[in-house]
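Only one protein chain is missing; all other protein chains are in place.
Per-chain numbering from 1; labels A, B and C assigned in written order.
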Amino acid sequence: MQDVENTALSESDLSRSPSLHRDDYLRYGRQMILEGFGLPGQAGLQRSSVVVVGAGGLGCPALQYLAASGVGRIGIIDHDMVELSNLQRQILHNESTVGVYKAISAAQAIQKLNSKIQVDIITEALHSSNAIALLYPYNVILDCTDNAPTRYLLSDTAVSLGKPLVSGAAQKFEGQLSVYNFGDNGPCYRCIFPRPPAMETVGTCEETGVLGAVTGVIGTMQALETIRIITGLHDGKPTLLLYSALTVPFFRSVKLRSKKPSCIACGGDGVKNGTIEETDYVAFCGGVRPNWEQKGLSSG
Amino acid sequence: MQDVENTALSESDLSRSPSLHRDDYLRYGRQMILEGFGLPGQAGLQRSSVVVVGAGGLGCPALQYLAASGVGRIGIIDHDMVELSNLQRQILHNESTVGVYKAISAAQAIQKLNSKIQVDIITEALHSSNAIALLYPYNVILDCTDNAPTRYLLSDTAVSLGKPLVSGAAQKFEGQLSVYNFGDNGPCYRCIFPRPPAMETVGTCEETGVLGAVTGVIGTMQALETIRIITGLHDGKPTLLLYSALTVPFFRSVKLRSKKPSCIACGGDGVKNGTIEETDYVAFCGGVRPNWEQKGLSSG
Amino acid sequence: MSSDTLTLKVEFGGGLELLFSNKRIRDVTIPAFVPGDSSVPSPESESIQPTSLKQADVTFLLHYLREKHLTDRPELFMEKDTVRPGILVLINDTDWELEGEGDYVLKDKDEIVLISTLHGG
Partner (left out) sequence: MSSDTLTLKVEFGGGLELLFSNKRIRDVTIPAFVPGDSSVPSPESESIQPTSLKQADVTFLLHYLREKHLTDRPELFMEKDTVRPGILVLINDTDWELEGEGDYVLKDKDEIVLISTLHGG
């Protein structure tokens, strides 16, 4: 987004950002004194809009830190309702919001933390038919979803809209984080993974286990990457962060390829339109949810 | 703590852990199906007690994930009250708890997330005179404090009590994480840093800036390290994790020394008692809090 | 290091380790020169000279891992001569596409990571 220069601010700068309330200097002071952040950074956050797709294990911590930092407008897209089995990691929901739409439960929580920001609640399911319209109003898109078809849909839509996609994923003791469709020549998700994996691939169809704090680390870093993008603190170099909570080192930063000219989503080879199959977006894992109680009894 | 073996569980295992309620299989199912976790892991969390010292930027996310995961008893030690300037990163507090003790505000939040766990609220300041008594009841101690003297006090107390200390720190765009006094021969904080730094050292006396999500990443990982310790998933190798949100790679895992025989806190050389100066624990930075509003205007 | 073999550190992640006896990290020693078609020589065929040799590359390593270390469901690891969709190969912490993909000539002590992309949240 914008490049924020690190300059000392004068009263005249202030008058150019009349929207920052005096209370906000107190509230956001601890981040505003950071080098490269300052008043321009804070005003940038306040003017920005971000949409978080999925208010689950990744979306909750991401929303929490985006709201706390003062992002001006936050959209939350999720059509699921809170269940007791979510509370082990989806920390914006609580026992009293079980049965409530996650988007509403999460919105209540972040609005309580920061009443100054605008929160949009979207309880519709994201489809190829509504994705452009739903995501269009926002500057940055966060992929906090839990399935491959939506990940492809989000990437292709982010490419169409020309917006950065901050993508997180977590499973078991592992997490992955990357920013797609960003920077001078950054790849989209399809540049890296042109086709969805086969449906019988490891762990796709059955809900696998995940440690709550692992989703917490990745979701929090999604907020952080978003804040870096908005404030101009992101270097735009395509990187994939791999996280594994049980191995040393915990983290690897991997240098990713640039945008591929042959990519059917973002490539410049003129083949892009019409070649993405609608089937990429059809959930291929509609199976029944496992019986966790039984699982708890039978697996170690 | 205990070593959890990864074994399939039978009904007889169940009867040996009568305290795990049937609802808990639903609630914690997503972590109980993890390899190496299972029912023993969950029962271990439920039987464990953890104390979080500092309910601020690190303590809030740590508390959140500890509570969500089902740690049976959680103590919160903090004598400060919530201020508006905290809300940029201390995400368990909210606008309506400004002016309330942080320990109370945080306790309310995590109890709402998980009413089944016991939460102890301690609004006393931690001193060398009460540290042993306050920390004694807990299995694991989390250092989520914001100043050097308390860090030395916590380390020395953890050594006296023979308990692991999960230590986090964050400043500006950087964070550090380590588990002290743990494993076969793990070092204490003083083994690495025998003496507190001089008071005029960089950034000690004035409150420096910090990005909320940076405290979020480190605090969440403190919860994760604690869960690994309790469930036997921690390898006990002394490691320091360095995090820098603006440089690539974001993370470095550093192999640390073993316990030092000459350490005045944990060493075996017989010199330990009485050689730690009480002055190590005296806050040497009593200065006035900076005026953030003015800072916001004058720094970039 | 002997000059006729290479020892590599191979790491699996993202669930791919489940196909390799659930072991995440292993040292793998391979010949420095291998058959041009990346076929993995079996011990008894060692004396048979292949028609062509090439320096060991990542494509050979994939074949070698499949032959020697994979324990489950080989169809989930490779498709034709490369990895299945959803699997990413990293050479010394760099996307293999930047290093020539399967044609990258391996060096002793290279670190090769193979991960499945995660979808969960």
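Methods note: a contact is a pair of C-beta atoms (placed from the backbone, for glycine too) under 8 Å apart; a residue touches a chain by one contact, two chains touch by 3 or more.
It should be emphasised that the depicted structure is a prediction, and the values quoted were computed from it without experimental measurement.
Enquirer: Name every displayed chain that the left-out chain is in contact with.
Expert: Its contacts among the visible chains are B.
Enquirer: So one chain is hidden, and I want to know which residue out of B:93, B:151 or B:234 touches that hidden chain in the complete assembly.
Expert: B:151
Enquirer: Which residue from B:81, B:98 or B:242 sits in contact with the chain not drawn here?
Expert: In the complete complex, the chain left out is touched by residue B:242.
Enquirer: If the missing chain were put back, which residues of chain B would it touch?
Expert: 54, 56-59, 144-148, 151, 168-172, 174-176, 192-198, 200-204, 208, 210, 215, 240, 242, 244, 247, 252-257
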